[in-house]
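One chain of protein is taken out of this complex; the other chains stay put.
Chain naming follows the written order as A, B and C, and within any one chain the residues start at number 1.
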Amino acid sequence: MNFEMSEDRRMIADSLNRFLGDTYGIEHRTKVAYDAPFHDPEKWTQLADLGVLYALAGEGQGGYGGTGFDIMAVFEPLGRALCPEPVLPALMAARVLAAGDETANGAGTGTGTGAGIGPLLSGAVRYGVAIGEIEAPYGLEDIAAQAEAVDGGYRVSGRKSVVYGGHVADLFLVAARLGDTLAVFEVAARDCAVSGYGLIDGGGATEVFLDDAPARLVVADGAAALQDALDAGALALCAEALGVMDRAFALLLEYLKTRKQFGQTIGSFQALQHRTVDLATEIEQARSITILAASRMGTPDQSRTVSMAKNLIGRTARLIAEESIQMQGGIAMTWEYPSSHLAKRLVMIDHQLGDTDFHLERVMAAHQAA
Amino acid sequence: MNFEMSEDRRMIADSLNRFLGDTYGIEHRTKVAYDAPFHDPEKWTQLADLGVLYALAGEGQGGYGGTGFDIMAVFEPLGRALCPEPVLPALMAARVLAAGDETANGAGTGTGTGAGIGPLLSGAVRYGVAIGEIEAPYGLEDIAAQAEAVDGGYRVSGRKSVVYGGHVADLFLVAARLGDTLAVFEVAARDCAVSGYGLIDGGGATEVFLDDAPARLVVADGAAALQDALDAGALALCAEALGVMDRAFALLLEYLKTRKQFGQTIGSFQALQHRTVDLATEIEQARSITILAASRMGTPDQSRTVSMAKNLIGRTARLIAEESIQMQGGIAMTWEYPSSHLAKRLVMIDHQLGDTDFHLERVMAAHQAA
Amino acid sequence: MELSFSPEERAFRDDVRAFFTEKLPAEIVDKVRQGRELTKADMEHWHAILNARGWLANTWPKEYGGAAWTPVQRHIYEEESCMANAPQVVPFGIYMLGPVIMAFGNDRQKAEILPRILSGADWWCQGYSEPGAGSDLASLKTRAVRDGAHYVINGQKTWTTLGQHANKIFCLVRTSTDGKPQQGISFILVDMDTPGVEVRPIRLIEGGHEVNEVFFTDVRVPAENLVGEENQGWTIAKFLLSHERTSIAGVGYSVKALDQLKTLAKRQRRSGKRLIDNPLFAARLSEIEIDLEAMKITNLRMLSNAQKNGAPGLESSILKIKGTVIRQALNDLSRRALGPAAAPFPSEDLDGNAAPVPAEDRCHAATYFNNRKISIYGGSNEIQKNILSKAMLGL
Partner (left out) sequence: MELSFSPEERAFRDDVRAFFTEKLPAEIVDKVRQGRELTKADMEHWHAILNARGWLANTWPKEYGGAAWTPVQRHIYEEESCMANAPQVVPFGIYMLGPVIMAFGNDRQKAEILPRILSGADWWCQGYSEPGAGSDLASLKTRAVRDGAHYVINGQKTWTTLGQHANKIFCLVRTSTDGKPQQGISFILVDMDTPGVEVRPIRLIEGGHEVNEVFFTDVRVPAENLVGEENQGWTIAKFLLSHERTSIAGVGYSVKALDQLKTLAKRQRRSGKRLIDNPLFAARLSEIEIDLEAMKITNLRMLSNAQKNGAPGLESSILKIKGTVIRQALNDLSRRALGPAAAPFPSEDLDGNAAPVPAEDRCHAATYFNNRKISIYGGSNEIQKNILSKAMLGL
């Protein structure tokens, strides 16, 4: 039993923390996160140059990581810096492309990667992962986008909604029905109609309209690969949330210790003390469940444990967001003060890759099946 | 708009409060509530002599009340005194027997009352209302008890579970299937196997085993009458809970003002102050929803509003019970201190006539039907 | 017990409803319904319509051009206003300064100030809070020093709502440092165009501009702008805080928000079903509905008390606490109901086709974040609990 990060991962996390701390301060972040292109292209290149993306893929794919704990090591610092760079779609795309590789080299239902995973890991090519739709926001069951084989290639039609990072993607990985199966296709951004927008918590996304768009088949029987990408993505969001929460809590604590009301520091009021202890407790619990989910990646319990983590993170993140605003009062309601942006991210993480209820229902289903 | 009780009802409530205050103190209550027959037969007679039961039926049935506000006026004082006398089954039986009267005098599907409602209202005859079963604890849909017409009469078979007050009942009103409809029958206690027991919160109940028991048909198409009895009963429990809560809260407040820890009254600790204010707020809300439900009795919104009330009462009562124990500490864990018995009643009311979830689902169903 | 309104009150409700149907401009309704910001012109327009009907200053006595409504009438108006998606009346002149002037102002002030509030000639804003003195008014630092026929004001106010539209501000200022901190405070009126007054916008969490900082640098104000006596400001502030709290529960907003949420939950789909058919969502919605049904009655009970006793009691703090909790819970559910589609930043750029939700539901996340304020301002819920604990429970 050992709860310390390995040397390698601590190095990734440390270098990320240092890079983001030095160059991605909250003022810079707030400036770039809310104006097109809703991130900082130069910083993206530097981030990629740090080798961060290689930590998200296994050695077989040319990376040097790819485990649950690697994902934690990368995304917790991103969260702490409230970093709007589109690392999440890179992670998810790497998982899908890896599955494409495997099936292409194995049973032959995949067709292998086109550009290959290399340009993704180097940061040269950016992917958007286009799974969710307006009427199928979180799950794979109800995806309606359709593909058909045409002239030795494929064409895909449908609408994908709120594709994170899709506003700056070169390529999309698109989940679409091909006959009876859910397949994954690669579609060039120039072959779709995309309409990007900024997000309330910073960063950008896009609607993707596909109208007989020419497509390359990546995984023919893609449900498992997509689920794996969703699981990895959800775990990454949990880790990101831990980083955001830690920072939000630290700010709150500082405020409680310095701000005075009625001649006393606010932190001397017992009602707030008890609530603050509750927050600290829940943050410990959130960290624990994320560690558990990271440890279960690649095991048969992966999906269920990730759902547990995403549910608890969703509950806790909202609690931290709401309580940190309430206890700090008006100042935390302002754009100028970091707590407001941290709170927005904490709340909106629940709208990505399955909310608390969606994941709770997956945990419930496991009981009901038994 | 006027939220004061009418003169008549205040008189009932006042005389009940006086009678119970004078003769049913907590020590007496604790003595009789937990030992067979789990109530005080002498006090029952006195209670009936006060005319309390007449307030539970309308003038058409020989009573002088029977509205939602009459039910509140009677049951709130019963709750305040934590009174274990079996008044609830009398109320519910009166509703069913009244429906029997009406249908007998009207469309003719009922057969009228046997002994008549008179002996019930005078307290001379006690009814148990046997609706719930082990696999159908709260709702009418899944009742399995069966009746059949035999030799010009009826026979009923089945098991009824946790029939409140059934341990001292002379007669049972039994819900059972008669062909396609849910009918209500009257069965003499001597014709069933009954096995009484005490309850963890005081008072008594019984299992009722019916094995071809001879029965008199009271209402042939009885679902509406039974639902009305369940609604009236649930409203009575809400009012009872208000009485219990008020007393529990008063005890808590007194404790907070007098008990010292670390040299200060406990009530001077802000964390407890805020929690106490929350309790006061929820009690106001609980009173409001009960008033609303009382006002809707006899309207098409009766069932839905009673479900709202029972749900909110269930949530609030548990909160008051748990918080009053937690804030008073060890003393409230003891049998000798009234708070423990008040807390038990508050929690266990949720196990009678539909718990918070059962009633919430009825409110949900109304939305989903639309 | 009688929970319904009297025949006269029901007739009044019909009048109000008819008024909204006839007079409320459609383009304003759209903005309110969609949660978008109103312009200054929108608000002035609506005030003028209300004033033409004699309903702008609904709580003022008739002698000052008010409607002299009872608390119940005011309540009915507020309910209907929410249901009709009418804008709220900007409260600073009508509900705050007006009553203060009537209670503490001299005849000249009454004659000059009140008509200009009604006519819209003046837009008042409030200078109460200061950085470092949120809920703790007694610790305010903005100084007003008497200099001949003037006061000279130096300091800073914050959280000044809609100050960017105002030409006048009423302020609490420190005129003495003797005695208890509460004793040296005065209530004074300032023209915003006096040299030395500077307004700077504060951008809020969701990106909107509704509050401001107001800086005072050697601002010379005629001494007759004082309201009441010098150092009587604390009394006036308390008068204002205890005044007009019957609609503090925001029940009307919550009723409207629940309505909209139900519609939304029947339109949104999850796992091939309507969201309203998802039991976890429906349970949460129903619980809040129950809390709100109870709150409606709690509100009426306290209203009935206020009608009888002339003024709302401490219970108004209960309405504030629980009312804001319910409203925030509804905002939370509306945001969640949208799923990923809640995330886009509300913006005019998002044209109808590209946005993943219809216009009327595009601001739910922004509203959720913005409405975190309702449990903070006007005395945070924590302050309300402190008050109730002492004054109502005796702890």
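The working rule: a contact is a pair of C-beta atoms (placed from the backbone, for glycine too) under 8 Å apart; a residue touches a chain by one contact, two chains touch by 3 or more.
Values in this document were obtained by computation on a predicted structure and should not be read as measured data.
Considering the full assembly, A:276 is the residue among A:276, A:303 or A:326 that touches the omitted chain. Between the chain not shown and the residues A:5, A:26, A:193 or A:223, the one that touches is A:5. Only one of the listed residues, B:124, B:150, B:200 or B:250, touches the absent chain: B:200. Among the residues A:16, A:92, A:256 or A:317, only A:256 touches the chain that is left out of the figure.
By the touch definition given at the top, chain A reaches the unshown chain through residues 1-6, 69, 253, 256-257, 267-268, 270, 272-274, 276-278, 280-281, 284-286, 288-289, 291-292, 294-295, 305, 308, 311-312, 315, 360-361, 363-364, 367-368, 370.
Think of the hidden chain as still there; on chain C it touches residues 279-280, 283. Chain B residues in contact with the hidden partner, per the touch definition given at the top, are 34, 132, 134-139, 141-142, 161-162, 195, 197-201, 205, 207, 259-263, 269, 271-272, 318, 322, 325-326, 329-330, 332-336, 340-341, 343-344, 347-348, 350-352, 355, 357-358, 360-361.
Note that only the chains that are shown with their structure count from here on.
Innermost chain of the displayed assembly, by C-alpha centre distance to the whole-protein C-alpha centre, is C. One inter-chain figure worth recording: chain A and chain C are separated by 38 Å, centre to centre, where each centre is the mean of the chain's CA atoms.
Chain A and chain B have CA centres that are 52 Å apart.
Here the CA centre of chain B is 43 Å from the CA centre of chain C. The residues of chain A that reach two or more other chains are 269, 271, listed in rising order.
Multi-chain contact residues of chain C (touching two or more other chains) are listed as 382, 385.
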